[in-house]
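For this view, one protein chain was removed and the others were kept in their places.
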Amino acid sequence: MPTATWNRHHILSLADFTTTEYDTVLQTAASFQEVLSRRTKKVPTLQGQVVANLFFEPSTRTRSSFELAAKRLSADTLNFAAATSSMTKGETILDTAKTYLAMGTDIMVVRHREAGVPNAIAAEMDRLGVKVSVLNAGDGQHEHPSQALLDLFTITTLIDPASPRLELLKGKKMAIIGDILHSRVARSNIWSLIASGAEVHLAAPPTLLPKLFAEFISEEVVGRSQEVTERSRSESGVRSNSPTPQLFLHWQLEPALQNADFVMTLRLQKERMTAHLLPSLREYHQLFGITRTKLQLCQPNVKVLHPGPVNRGVEISSELMDDPEFSLIQSQVTSGVAVRMALLYLLGSGKA
Amino acid sequence: MPTATWNRHHILSLADFTTTEYDTVLQTAASFQEVLSRRTKKVPTLQGQVVANLFFEPSTRTRSSFELAAKRLSADTLNFAAATSSMTKGETILDTAKTYLAMGTDIMVVRHREAGVPNAIAAEMDRLGVKVSVLNAGDGQHEHPSQALLDLFTITTLIDPASPRLELLKGKKMAIIGDILHSRVARSNIWSLIASGAEVHLAAPPTLLPKLFAEFISEEVVGRSQEVTERSRSESGVRSNSPTPQLFLHWQLEPALQNADFVMTLRLQKERMTAHLLPSLREYHQLFGITRTKLQLCQPNVKVLHPGPVNRGVEISSELMDDPEFSLIQSQVTSGVAVRMALLYLLGSGKA
Partner (left out) sequence: MPTATWNRHHILSLADFTTTEYDTVLQTAASFQEVLSRRTKKVPTLQGQVVANLFFEPSTRTRSSFELAAKRLSADTLNFAAATSSMTKGETILDTAKTYLAMGTDIMVVRHREAGVPNAIAAEMDRLGVKVSVLNAGDGQHEHPSQALLDLFTITTLIDPASPRLELLKGKKMAIIGDILHSRVARSNIWSLIASGAEVHLAAPPTLLPKLFAEFISEEVVGRSQEVTERSRSESGVRSNSPTPQLFLHWQLEPALQNADFVMTLRLQKERMTAHLLPSLREYHQLFGITRTKLQLCQPNVKVLHPGPVNRGVEISSELMDDPEFSLIQSQVTSGVAVRMALLYLLGSGKA
């Protein structure tokens, strides 16, 4: 395992991640990916430590991924699921977190429907002066850092399996398609992609795009973005108020796909339809669903990502999803375990 | 542990199990039964492997049995329960299975309300060329192989504890009583009993029996059955269209119980009443419920089985259920852990 210095105590957002931090995560995950290819896919690193999965919002996929990561590091795991919990008895979220703290939890993996809950728990832990780490496993429409890091690991290991690192994405074009406005996955990915020097093209129907950049991306992005060629700025649908030369908004799919190296489609929440933000699923698929035909606009070796679970035939055609030539969807899930092992390891190994 | 050659990659059905396979399972389970009598009931056999319990249909009993079996082999376990899962988010069953595959699952234990789901998952895994094994833990009204194998282990270890094997049942009479038509337990047991050379008598009200043998038992049974004495064919209620000299259908209880060595009662789903397939529970108990008095028709040392959970006073009298002289119900549960350890071991130990 790399013994790079790691000073971050909580992982709540990628907004202020440094290049060194990204690279440490990627290299640590690569070491664990190697462990996972062995017959005995387990290391004793976190033996005796407790990882509590505090999932106030239900999730099978992410919870299983974190649980398996923790078990493969030999940690003990506790699962809290809001449905069967004392939350129904009126206890506050911070009190629940403090109960798990008092039981001896070392790392809390927190998911909540509302933005800011993991930050609030982390702030409370710091105020109490305890060593517990908080890892944001998705908070409202805010961030989902472990998802963006596994996406980053998936595409950088594709480029250089032996040495995945942030700079490999410099100059690459990533198209992110779908419900950008409500997506914590998009938001976390934008931070890592901007930091890498990639060019990020967001495409969605106007109702699923932020009206102004400022609503969506803070000033900091501007400061952190690098100079890149503005190759698609002149195309139709590109907003003129982009705060960074690396980030583009499109009301149409085509300019985003044009020469893209990677295409990330986002899950479409069916609730958006009820809220009249969208016409029919069929029309959505026709306009923004990714198919093999539409990929012809991209680079020849373009790859497609999706955070899952997928609505087949909506965000992406069923055929394309299963095509190993283009789809990285299965790789993303596999990367998820290695990346989450890396995050738990980096947070946990510093504890006395 | 026996190191018999084992080539079966999935356990989906007992329809094509060979005598060697049955005997390998029985002998392996016997070794684990011995492990379970030690103070430390654990072996490191599957350390670092992942067993995922994909229970699309809820079940505490079977899930706990598989979970404990996996833990006693030192495997890591992941539990998926449909109720709290992303299934509600519209992901397909195959996509859920592929997600667990991508996380690094080695063995999937699958239960589903609909027949054929474990087979479909296994077919998909094979199509993908991956080494993951699928174990059917009950699919609709189709099969429940681990239940039939634990029943087989329970009765063969009773006859010869040192060396349980299929041939011990040759010529024995097994009565299976109750909702045959809808029972995956009955169906899997018929395969193993026919293969052993036992005589199988099925008894139920006409509405809970298949109308024609062909609806229920495929042609293959005929081919695989052996010649046995047709001692109860002439009795009342015996259907004349039996495809095999080992299998008999009865509309009444008595001819099935006559001289039986083993009686297996099946759980009565209360829903059958709503569907007007049955009169009252009381009348059902009077006609088909097993009691000590009714057992007098059987062999003197007859034993009673039930897959559980039991409706006391419906399928079986409360008194008989608790009578250790006749009831094997607790032994079945104990056998369940040993047999499931054997199945996980046989599927898992071949993996690199």
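Chains here go by letter, A and B, matching the order in which they are written, and residues are numbered from 1 within each.
Simple rule for what comes next: a residue touches a chain if its C-beta (ideal position, glycine included) is under 8 Å from a C-beta of that chain, and two chains touch if they have at least 3 such contacts.
Since the structure is predicted, the reported quantities are computational estimates derived from the model, not experimental observations.
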Per the touch definition above, residue among A:Asp76, A:Asp126 or A:Glu254 touching the missing chain: A:Asp76
Chain not shown, touching residues in subunit B: 36, 38-42, 58-61, 64-65, 67-68, 71-72, 81, 83, 267, 270, 308-312, 330-334, 336-337
Contacts of subunit A with the absent chain, listed as residue ranges: 47-50, 52, 76, 78, 80-81, 84-86, 89-92, 95-96, 98-104, 351-352
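One rule holds for everything that comes next: only the chains that are shown with their structure count from here on.
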For subunit A paired with subunit B, centre-to-centre distance based on mean C-alpha positions, whole Å: 43
